[in-house]
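Just one protein chain is left out here, and the rest sit where they should.
Letters are used for the chains, namely A, B and C, taken in the order the chains are written, and counting of residues starts over at 1 for each.
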Amino acid sequence: MSARTPAPPPPALTRWERRTEVPLLAASLVFLAGYAFRVLAPYDAQPWHDISLALVGATWLLFVLDYAVRLRLSGLGPRFVRVHWLDTLVLVLPLLRPLRMVQVYTAVQEKRDRPRLGLYARVISYAGLTAVLLGVSAALSVYHWEHDAPGASIRTFGDAVWWACETLTTVGYGDAVPVTAGGRIIAAGLMACGLALLGAVTGAFSSWLIQVFRRQDEQEPPASG
Amino acid sequence: MSARTPAPPPPALTRWERRTEVPLLAASLVFLAGYAFRVLAPYDAQPWHDISLALVGATWLLFVLDYAVRLRLSGLGPRFVRVHWLDTLVLVLPLLRPLRMVQVYTAVQEKRDRPRLGLYARVISYAGLTAVLLGVSAALSVYHWEHDAPGASIRTFGDAVWWACETLTTVGYGDAVPVTAGGRIIAAGLMACGLALLGAVTGAFSSWLIQVFRRQDEQEPPASG
Amino acid sequence: MSARTPAPPPPALTRWERRTEVPLLAASLVFLAGYAFRVLAPYDAQPWHDISLALVGATWLLFVLDYAVRLRLSGLGPRFVRVHWLDTLVLVLPLLRPLRMVQVYTAVQEKRDRPRLGLYARVISYAGLTAVLLGVSAALSVYHWEHDAPGASIRTFGDAVWWACETLTTVGYGDAVPVTAGGRIIAAGLMACGLALLGAVTGAFSSWLIQVFRRQDEQEPPASG
Partner (left out) sequence: MSARTPAPPPPALTRWERRTEVPLLAASLVFLAGYAFRVLAPYDAQPWHDISLALVGATWLLFVLDYAVRLRLSGLGPRFVRVHWLDTLVLVLPLLRPLRMVQVYTAVQEKRDRPRLGLYARVISYAGLTAVLLGVSAALSVYHWEHDAPGASIRTFGDAVWWACETLTTVGYGDAVPVTAGGRIIAAGLMACGLALLGAVTGAFSSWLIQVFRRQDEQEPPASG
């Protein structure tokens, strides 16, 4: 998030990142799907359980490999862990991968070579999409922690998704609330991220609307002008 | 929402849109009134029930006709469905028509040929009015889904309006909460739209207030200046 | 809220407004104190009840008189009611007088002839003060409507103040919620005003903080500059 980075990254690292972004995005979605199956499937769906576990494990190994290659190519040594703290955090908690979406989004946009969306539309679609993916991840994890806790109000995955909507938008009715320590920690993370991401959506939408109305002024100046 | 549109729309389409905006706005209000009657009237108000059903059906047909004409005039062919996704969505869910208000508002303003409101006042009135209309639509739909659901806390239309206020402003006391899947999906939509629209109202009001105080500085510079 | 007003107000009106702002602010506080006494005092405090009623009535008459003089001086005739809709609203519901504070604040500042606060500090103090006064007025009215309603959760004036805090900041725990129609209408008004006013406080604070950190950059440019 620094505005002045001390030195540009080595070109080999940039090339690696460009090439791996899209495969890694696919791997993230596979990871999410595998995790979702683990959490949502009934316990006795035996063959599928093992397959989803294998998928989760394999994609995680891919993430570890990518992290190792980038650590090597960056030439930073152990400092990489601290400088790229977001990558380190995402390696440990792969459900947070949506937070890295800004780079992937850029890479995908470039490859498609289409006329780009306007500035605010890009901010809204990026921050909105990240918020949705984080919400889904949080709903899965909270469902995992809460659904058989005593006194829980989040009992089905539908409840968990409803809870994630309430929490991301800071409405917070209180009809679905995490009661375990694990669920509450996830909720606190979702609140913090959601506040920032939806604040960005709101801010960009507000700026876009003001821009639309201002443009209208320029095209046809009012009678008094 | 794109800042750079590839090509301007054909003039025939623009002319059509100018001419139909106000009749379509009237049709939207008739649709809303008819839907409100269907939802709120007691079941045995027989002749009126059929009239309101006919109104809803007739106005929907008008919307379909308008969509077809615009698809034809645009010269985009099937791509129209994707490019004008907001119009497509509004065709399928006519209660979302307030989201198209920005164009109508502009058309109405031009016809009245009055000195226009300031920039921020227009943003506030546009976003606020859209939020109110969406809130009323959401209150109607939620009342429709919830009022005879088991364990519902939204039992009267007054409750539904109160719920819409709570939700749009993200206060969310939790005394009136949707419990059915349909009600919750509508609520999630209202939260997302409401957050963006009321964020725009707030942002424009904040900018307006700062502008008022800044102007005061310019008119009478402080003692130290 | 218009950025371009068609014509400046007549000088006699401006003079009248300058002169009456401070007395009217005092009258507003007397009105609020009288209303607070009516609402909060036990029913059998006989002599004081009549005095507070007289105070409320007398100050209201003052407001009516001021409105009539301004209507006359403006030279707008019956259009005054619509052009100055905020004044009309405040005349009918004098508890909304804090919404007119921006003019009073300006007048008071000029009289005191002190070095003025910075731009953002003025916005924060104005919007914050207005929000506090509106919150107190809303707490009084809601207490008036709710405290002896069946099933009410707002039973003491302390509860009403706590409810106003929750509502203005959009936290909305739901432990104190209006249940009567009157209380809910007041609450909806407070939510709308509170959202806009506290959004202005937040926006101005945010701009001020960014300004502070930007200034720091200018005074001592970073090592890399």
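Here is the rule we use: a residue touches a chain if its C-beta (ideal position, glycine included) is under 8 Å from a C-beta of that chain, and two chains touch if they have at least 3 such contacts.
Predicted, not measured: the structure shown is a model, and the values here were computed from it.
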Candidate in contact with the missing chain, chosen from A:Val123, A:Ala139, A:Val161 or A:Leu209: A:Val123
Candidates A:Leu95, A:Val177 or A:Ile210 - the one touching the absent chain: A:Val177
Selected residue (touches chain absent from view) among A:Val22, A:Ala58, A:Leu89 or A:Ala188: A:Ala188
Hidden partner interface residues of subunit B, rising order: 4, 6, 170, 172-174, 222, 224
Sites on subunit A contacted by the missing partner chain, in the whole complex: 1-4, 6, 102, 106, 110, 113, 115-116, 119-120, 122-123, 126-127, 166-167, 170-174, 177, 179, 181, 184, 187-188, 191-192, 195-196, 199-200, 202-204, 207
Contact set of subunit C toward the excluded chain (per top definition): 115-121, 124, 158, 162, 165-166, 169-175, 198, 201-203, 205-210, 212-214, 216-217, 220, 222-224
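By definition in this document, only the chains that are shown with their structure count from here on.
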Pairwise touch network: line, ring, star, complete, or other: complete
Reference interface B-C: repeating pair among A-B or A-C with over half of contacts shared: A-B
Inter-copy rotation, subunit B to subunit C, in degrees (Cα atoms; steps of 5): 90
Whole-Å gap between the CA centroids of subunit A and subunit C: 41
Shared-contact residues (touching 2 or more other chains) in subunit C: 4, 6, 170, 172-174
